[in-house]
Structure formats: structure tokens, C-alpha cells
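Removed: one protein chain of the complex. Kept in place: all other protein chains.
Chain IDs A and B follow the sequence of writing; residue 1 opens each chain.
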């Protein structure tokens, strides 16, 4: 399905794919044919490469890529004469986004070939659009809806009354529980589980009484969900993932969470029940979010950080123990349980010093 | 399968489900018919809602729920006249447990419709009870036992000589390895893997030699296991999950762990090999438990805490880096590797001060 084209044609394609919002200046060999994408250091004459992370700047001058897309600033610094012997330059304000659209054009995904593998088990009461694709050994439950252009991978199960929106692809082995709904143009990777029961139990008589989880999961349009990620159904009321959310692998979203549009969540993150995460947030890998808290729109949380309270103000938050040589860690970490003692000793010294030398009296109100 | 009933009938049903241990006082419209459960803020006239978390207290007076279950204390504070214009009040010492049983009655799960989907692959030597349900494309291995009322979901595999106890439900795509046993009335969510090899290798000649994992997994009665959770088989001897344990999604239980009855483990927890966790513990989300340690009965571990040593005394343990604005984190975290130096400087100052002003001599024996 690859769509080889010249650098100049690619610039036209990107402008179209981006809705006219992304234009570029092609410098040099604009008639060069491109077929694929590759990193700067391994690209060949038929590949498009990009420079966005300054870490890789040194690789650009020597790259054999047919074309390199980069910002005007980098272009000026690296190729001040607008000349690159090995091929073309594509100068663009948003080189990474330009590369993304260009790669989409070159890879040329498009709609699946419709049809139903004879080994799939589709309930009589399921409504599968004629333009959908159902792969081998998938199971579609009674009352489930699979819309036009949806693609259900091998061995998936779509539960009773669940819905998979138009153009959404479930890779192999995805499990969608009863009544859960996924919007349009989504991608769900292998092994993801949508709609398992939330973890709800009432303590009683030394044991636990299960709270039936009567809500579902409601996922918007243009959402991507990573492999083996789990999103639990609501206890009463739904777990909601808004449009354009991107979730990486091995993420756990508990019951009744709400994740705002455009938020990106990296791998191994855990989000406890009823957390409300705003729009356009970025949650770093393995961060953990407590339940029943709110995170403001546009908040950024560092990888590995535990968020234990509401973040009412957007900002960049971190809470990670710094990496040390183990012997340094042993020397220092044991003191963390004595910080309050150390502060107390510091206060006593300050008071003693103030007695001897009043000019050095501490300003108590500024102290922690 | 829903079982609509009046508030008064529901109180009778809960008393029965709880084995007579949970009674309630119904105030007001006891003949009102209830059909479902809902949160306080979205419940309607046919819904039961509950108030257990004080965070949601303010929602109770305005709730349109047909009935609200709450504690005598909350009832007295919020509805001192025992009157609620919108519907009934259910006063109960354990409102959350009452709600749980009531929801079970209203949702009305019950036993599955028995039968075997023709697409399932059941070995000739498997023993599947006539009262069990085997869904599409499940695989039941030779010598495996599926007891009465067990429910094997779509695409599950139950290995050779494995056993699924009476009334236990495996949701879609659960994998039970050879020889592993799950007790009665359990629930295992999609994608869980029971009995994969433990991570056991002996270092040898610069590489690793695999230790065959010859034990299995033995799971008690009334255990719930979350989606994509993994419980490894023992290396020699079994991994044991006792009765009534509740495990959330994406939890990893390594080989030869022992988890005591009634313990609850939240999502994303990892438990290393041969850890012994007592009864009625609560392990917070993403906590990590080292191998070969013991945790006393009734211990509570905070979310995100790494437990690196035996906890012989029950209690509430925490070890989490506090959340900071990133710029505050940068200012302060770097000092953690210098705490021992800071303490040294403090000691020198204390000694100098003692030379000048002996009354301020530090009490060395009390210092960390």
C-alpha cells in the first residue's frame, strides 16, 4: 500500500492531510523519489528523515537521506547555503508533525479490505457493517455493532451490545466487554481489555462484598490505546475517555475515571478510581494517579511521579527519588526518616547562635 | 436479569444475602420501586444511591435518588427530621456493604445458562460439568476439570489437568496453564494469566540457565483476579492465593508467593518471588514487594511504596517521594545525595557551638 512520490508531491500531500495548516519550503532535489522513512543515521536515498530532537543534530550533515525535514532555525544553522549534496531539505515550522503526515502518506494505511473470515463467530443479533473487516476467530456478541470500515483483528471478542465505531481498528486479541463503546478512527492494540469490572468491594465482617459494576466504558473518537492496557467499566456511571486521547501500553485506568480530550498517557501509568484528568495533559511513564482527585487541563506529570492530591493549577510536577550509586543511596536514604530531627537540631543551633550573636537570629516565619 | 423491588423488599433481600448480619431502618417512602444503582449526583427516582465517603456528603440533600443508604451519624446530621422529600432513607451501620448487597440483588447475576458453544475445542479427556457454560472458541485441555456452574468465556484456554471450581467465571481470553487450580465462586477478568513460568534462572558462564518451574498455582474460593494480572506457577511447590483474596488489574505475583486470606491488592502492584503476605492486608496501587520477605497480617501499604524488608509488625507503611513543582524538585532532590554531608556539617557546628556555649552541647546518643 506504499505510495512512493517525489519530495515535491509529498509536500502537497502533507498540506492536504493537515487540512492546509502545514506548508513547507522544499530546497534542492525536489524531484527525488521517496518511498519510506528512516532515522537520520540509517536513511538511504529513497528515505525521508527528520530532525526535531537536538540530540541528533550532529547526524544531519552526514545523513544519506533523500530528504530531511527540519525547522528554519536548524536549517539555517546546519545548511546556511540551502544546499545539501545528498538530497533535498524540507524546511517547516513543525518538522515532526510534517514528518508524521508525510510518513502516513508514504505508508498509506487506508481502509481495510472488508469481509468476514469464516472462522469468526458472529452472533445472529450482531450488526456488522458490510464495509467492516472481521478476522479469523473473532467473536462478536449479540446486539454488538461494528460500524463501516471498522477492523476487528484475529481472536478479538466484542461483547454483547458493545459498539466499535467507523474506521476503528482492534488489533489481535482485544477484549471489549458488554456494553462498552469505542468511537471512530480509533486504534486499540493487542491484548487491551476494555470494560472489566472496577475494583470495588465493601469491607464487611472481615471479608469483602463485591459492588456490581453497572456502568460501562465510553471512548471518544481518534483515541489510541496501547497493548495490554486495561480500562475498567464504571461502578455506576461510565468511565470516560474523551476524543483524541492517546494511551500507551500497560496502562491501568480504573472505574469512573474521566480523561480529557487530547491528553497523552505514557506506558505503565496507573490511574485509580474516579480520578478526573483534564484536557491536553501529559502523564509520564509509570506515573501513578490517586483516586478521587482532579488534574487541571494542560498539566504535565513526570515519569515515575505519584500524584496524591488534586492539582488545581496546571504546571509541571515531579516526585521521583534521584538515582544514586547504591553505596551513596545507603549513606543518604537512611537519613530521610530523620529529616525532622535534623531540622530540630538546626533550629536549636540557630537559637543558640542568636543568643551569642543576635544579628544571626533566624527568621522563624520563613522556615519550614 | 434485573430484579426490581421496593425499598422495603430490598432491605429484606440484603438481610438474607448477608446471612442475617446486616439490617437497616427504612425511613420514608418504603414502597418506592427501585431498579438500579447510581451515584448521588446522577441518580433518579428508581435508583438506589449511597453515602459512605464524606467527600460526597454535600450531594446527598439535593440527590434525586429513590433511596439513599447512609450511616446513622450522617442521617442525623443531614436529615435530622428523618424526612427526605425526594424518597426514602436507609439507615444502616455499614452503608457501603448494604449498598453492595443491594446492588447484587438489583443486578441479579446468578448462574450462567449452561451449554457449550460448538466452536469451543474441548479435549476428549476433559471433564466439563453439564451445568457449566463454555463460550465460543474456548479451549479446554486434556484432563482439565470445569465444575458445575463455572463459566468459561470466549477465547479462554484452560490447560491440561487444570481445574476451574464451581461457579467460577473466567472472562474472555483468560489463560490457565497446565495443572493450575482455581476455587469456587471466583471471578477472573480478561487477559489474566495463571501459571506462567516463574522468572528463575541460574547464572552460569556469563549466561542464564533456566530453572524448570515445576510447581503450579493454587487459588482458593471467592477470589477475584483483575484484567491482565499475572500469577506465576511455583518453581517447586505452588504459588498460593488463599480464600477471599481480591486482586486488581495488571498485578504481577511471582513464583512461590503466598497471599493470605482476605488480602486486597490494588492495580499495578508487583510482588517478587517467595514473598509471604499475611491475611487481611491492603496493598496500595503500584506498590512493589521484594522477594523472600514476610508481611504481617493486617498490614496496610500505601500506593507506590516499595517494601524492601519483612514487616513483622502490622501497621501502615509508606515510602513515596512527595509531589513537587518540577522546579522545586530540581532545587531539592539533588540534595538527597548529600544528606550525610549535611548531617556531618550540622554535627561539626554542634561541636563548635558546644565549645563556645556548653549548655548547647548535642546529645549524641539521640542523633541519627
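As a convention for this text, contacts are C-beta pairs under 8 Å (C-beta built on N, C-alpha and C of every residue); 3 or more make two chains touch, one makes a residue touch a chain.
The shown structure was predicted, so the numbers you read here are calculated from the model rather than taken from an experiment.
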Among listed residues A:81, A:113, A:130 or A:340, the absent chain is touched only by A:340
Taking the full complex into account, find the residue in B:44, B:114, B:270 or B:298 that is in contact with the omitted chain.
-> B:270
Could you tell me which of B:63, B:157, B:239 or B:280 touches the chain that is not displayed?
-> B:157
Options A:9, A:148, A:178 or A:350, residue touching the unrepresented chain = A:350
So which bits of chain A touch the chain we can't see?
-> 18, 21-22, 36-39, 42, 52-53, 55, 94, 96-97, 99-101, 103-104, 106-107, 109, 117, 119, 135-137, 153-155, 171-173, 187, 189-191, 222, 224, 226-228, 244, 246, 248-250, 262, 264, 266-268, 280, 285-286, 303-304, 320-327, 329-330, 333-334, 336-340, 342-343, 346, 349-350, 353, 356-357, 359-360, 362, 366-368
Hidden partner sits against chain B at residues 121, 137, 139, 155, 157, 159, 173, 175, 177, 191, 193, 196-197, 199-212, 214, 228, 230, 232, 236-237, 250, 252, 254, 268, 270, 272, 286, 288, 290, 292, 302, 305-309, 315-322, 324, 328, 331-339, 341-342, 345-346, 348-349, 352-353, 355-356
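In this text, only the chains that are shown with their structure count from here on.
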Distance from the CA centroid of chain A to that of chain B, rounded to the nearest Å?
-> 26
